[in-house]
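Missing here is one protein chain; the remaining ones are kept as they sit in the complex.
Chain IDs A and B follow the sequence of writing; residue 1 opens each chain.
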Amino acid sequence: MFHDLFPPGIQHALDLAGIFVFATAGALLAVRKNFDVFGIVVLALVTALGGGLFRDLVIGAVPPAAFGELSFFVTPLVAAGIVYFLHPEVQRINRAINVFDAAGLGLFCVTGTTKAYEYGLGLTASAALGVATAVGGGVLRDVLVNEVPSLLRDREMYAVPALVGATMVAVFISMHSLNAITTGLAIVTTFVLRLLAMRYHWRAPLAWNRRSSVAEEP
Amino acid sequence: MFHDLFPPGIQHALDLAGIFVFATAGALLAVRKNFDVFGIVVLALVTALGGGLFRDLVIGAVPPAAFGELSFFVTPLVAAGIVYFLHPEVQRINRAINVFDAAGLGLFCVTGTTKAYEYGLGLTASAALGVATAVGGGVLRDVLVNEVPSLLRDREMYAVPALVGATMVAVFISMHSLNAITTGLAIVTTFVLRLLAMRYHWRAPLAWNRRSSVAEEP
Partner (left out) sequence: MFHDLFPPGIQHALDLAGIFVFATAGALLAVRKNFDVFGIVVLALVTALGGGLFRDLVIGAVPPAAFGELSFFVTPLVAAGIVYFLHPEVQRINRAINVFDAAGLGLFCVTGTTKAYEYGLGLTASAALGVATAVGGGVLRDVLVNEVPSLLRDREMYAVPALVGATMVAVFISMHSLNAITTGLAIVTTFVLRLLAMRYHWRAPLAWNRRSSVAEEP
C-alpha cells in the first residue's frame, strides 16, 4: 500500500536484530526479579514488541507486525529460551547487552519513524512516534514489574539519542534523501550517542533551580 | 463480515458468563483495597473487558465489543453492584469465585482465539492473542492497583491452562474440526487444568539453576 523507503529485506533484518536484543534485556530483568518461566517469556515479548505494537495501533496497521509476522513473535521466544538456560553467562556479558540495547534503540527509532511516515503521519508526528517505538517496550516492561520507568527517573539520556536519530530521519525524508546510507547514518549516530552517554555518564538536567536534595521522595 | 465458527448466540452467552465472573473478581479486589464505589466499578470494568478490548484493538475490530455491545458494558456494572452490597457474602464464597474465574479463563481463551482467527490472524498469532484475551484483564487490574501482575509473580500456572486451551482451538481450526463439541472440549480442558493447578499447587519453574533464595527482592 505504501512506497517502502528502503528495501524490505534489510528493514526486516534490522527489526529482528532490535527485537532480539530488547527481548534479551527483558528476559534478564525477569530472571533478576525471580519470575517463573512464563514471566520470563512475557517480559521478553513485551519489551521487544511493545513499542512496535503501540506504533502500529496508532498508525492503524492491522494486524500489527507483532501479530502479523511470525518471526517477530518467535524471536523473543528464542531470546527467552537462551536466557532461561544461560542467564549467568548472559548477565556476565552485561556490558555487551548494553551495547546491543543501544543498537536496538538506533534500529527502532529509525524504522519506527520511517513506518509512521509511510502510513501518512506528518514529519514531527513520525519522529515522535519513532521515539515512542524505541522506548515504548522498555516503559511497558518497567510498568509491569512495578517500577517507575527508568526513562523518567534515571536521568540517563536514554531518549535523547533516539530523538536525534528520529529527527535525522525526518530531515532526510523532507530533503528527499532518505536512502540506505542516510538511514545507516541515523542508526549509527543514535548508537554512538547512546554509548557515549553511558561511557561518560551524561545526565539530563532537572527542572530549572531544582536540586536533588529537595526531592519529595526518599 | 466473517464466517462465524460457532453460533453467535452461544458465543454471546459464553462471553457474558466470562465477563461476569471476571468483573466479580475485580470488584472484590477493589473492596479489599478499600476503593470507593467508583473504584469498584472501574476495576470491575477493566478486569472484565480489558483483555477483550486489547484483542479488538489488535485485530482492528471497530468499535471493540466492550463499547459496541451494551450487554458487555452493563454486565460488569451488575457484578459491581452485587459486590458493593453483598461483598462479605461474596468473599465467603471465595472458592466459588475461583471456580468461576477458571471458567472465565477457559471461555475467554477459546473465544479470543476464535475471534482473532476470524479477523485474519495466523494460527500461532490467534492462539497468542487468545491467551492475551484471557489474562489481559487481570494484568491491567493488577497494574492499576499498583502490584506486579500475579501472572508474572505467583508461579501459579495461570497462563498455562489458557495456553493449552488456545492451542487446542488452533489445532482444531487447522484440522477443520472446530465445532460446538471441540470448542466445549477446549473450554473444559482449560477449566479442569486450572482447577487442578490450584488444587495441587502446581508451580511453574524458575529460571534454570535459580533458587528463590537468590532473589534480588525482599
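We take it that a contact is a pair of C-beta atoms (placed from the backbone, for glycine too) under 8 Å apart; a residue touches a chain by one contact, two chains touch by 3 or more.
Owing to the predicted nature of the structure, the values given are computational and were not obtained by experimental measurement.
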Among A:L151, A:L185 or A:M198, residue touching the chain not depicted: A:L151
Option touching the unshown chain, where A:A102, A:L129, A:V169 or A:L193 are the choices: A:L129
Contact with the hidden chain (one of A:L57, A:V78 or A:V99): A:L57
Missing-chain contacts mapped onto chain B: 30-40, 42-43, 53, 57, 60, 62-64, 67-68, 70, 73, 83-85, 87-88, 143-146
Residue numbers in chain A that touch the chain omitted from display: 57-60, 116, 119-122, 124-125, 128-129, 139, 143, 146-149, 151-153, 155, 157, 159-160, 203-210, 212, 214-217
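Definition applied: only the chains that are shown with their structure count from here on.
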Intercentroid distance (Cα basis), chain B paired with chain A, Å: 29
